[in-house]
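Only one protein chain is missing from this complex, and each of the others stays in its spot.
Then we have subunit A:
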Amino acid sequence: MAKNVFKDFLNRKKHIIYNIEFWKTLGLLSKKNNYATEATFETKPCKLYRLEDAPSTSVTLNKEDALRMYTRMHTIRRLETSIGSLYKEKIVRGFCHLYSGQEAVAVGIKEAMRPHDAVITAYRAHGWTYLMGVEPLGVLAELCGRQSGCARGKGGSMHMYTDNFYGGNGIVGAQVPLGAGIALALKYKGTDGVCIALYGDGAANQGQVFEAYNMAKLWDLPCIFVCENNGYGMGTSAERASAEVNFYQRGMYVPGLWVDGMDVLAVKECFKYAINYAASGKGPLVIEAATYRYSGHSMSDPGTSYRTRDEIQEVRQTRDPITSFKEKIISTELVTADEIKKIDGEIRTTIDDATKKAKADKEIGLDELCADVYSINLEPKIRNIDPFTPLVHKRIGPAVNFK
């Protein structure tokens, strides 16, 4: 009852949602502490391609949701900051791509996911690994190449896995058909699970992406293709790399959605819609999440030769996914500034502790050089650098597809 009144209001007077008195009249503020237990927010509408109905633009959150989403986004930010420092300390080696600026995409999608939905992403995988259930230590230690890493330090930045999370893939675009294959398996097994396959605006031009669209549509695979458009494929802006920059329309015969990827609530609502769509047997979708990356493409890229510092600053100041969400939940009194401060402190401690542990952790022993090449190894001796000291294969991991 009150909800209808409220929705009506919302459509006409968006500003009202920030009006505390209004909430009080709806009885949604607890009398005890004067805080809202629930708040509704208006998001930028999705752009639609070959779709009739749109995801809702009004998102209702309770305090618990708000805190969880904030915590997740902020944890990813802290995690990436810490990883950046570890890289500068030369503890993290090789390739390292940070997700800072893009947190709302992953966190919003995760909010909409059900436990049996799967994810595969590209090389910017640290945040997703954490969201899918790996503790910060598992991510940090993996990056440090240490034994507590979720892949025992054998995968590194781009190769982390856990339940329903298939990586982390270092080959640009390869995760897209793999994701369609995971979706095929989910459908084949008779579940209503969907697979979310993420790639960047750079990868969007890979031929195999279009091959995957085609087969996913032919076979109605429950796959949601997500183009995280952060504006640049390495240093090449989307406009310089793509003849068509409306990535949500590039599936041609695959319906698409554009969503504001800097707004975690818009992403959440978009993916509630998308998961429902794909799970109900309607086939794939292509979703473009418009986002921004603050750091360079990788650690070797200062990220300033192909864009201006002003551009980055402007996004940070006006569209930062964490700051904007924080302002929303504080101004509606869902959460207090003190609570946020406390959470920030806890996250800092968690990440700092995990970082310390990761740094102090050991690398796996040399006996594991030859571990888990095969789930059933058939070679009694595996060739080493020289022919005199052959290696012996070991089995350690669970081999989830063994039986």
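Note that contacts are C-beta pairs under 8 Å (C-beta built on N, C-alpha and C of every residue); 3 or more make two chains touch, one makes a residue touch a chain; residues count from 1.
Just so it is clear, contacts and distances are computed from a predicted model.
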Which of "U3 small nucleolar RNA-associated protein 22", "C-CAP/cofactor C-like domain-containing protein", "Pyruvate dehydrogenase E1 component subunit beta" or "Brix domain-containing protein C1B9.03c" matches, in UniProt, the chain that is not displayed: "Pyruvate dehydrogenase E1 component subunit beta"
Listed residues A:Gly167, A:Gly231, A:Gly303 or A:Pro321, member touching the removed chain: A:Gly167
Contacting the left-out chain in the complete assembly, out of A:Pro55, A:Gly108 or A:Gly179: A:Gly179
In subunit A, positions touching the absent partner: 118, 120, 150-152, 154-155, 159, 161, 166-167, 169-171, 174, 176-186, 188-189, 195, 207-208, 211-212, 214-215, 218-219, 371-376, 378-379, 382, 387, 395-402
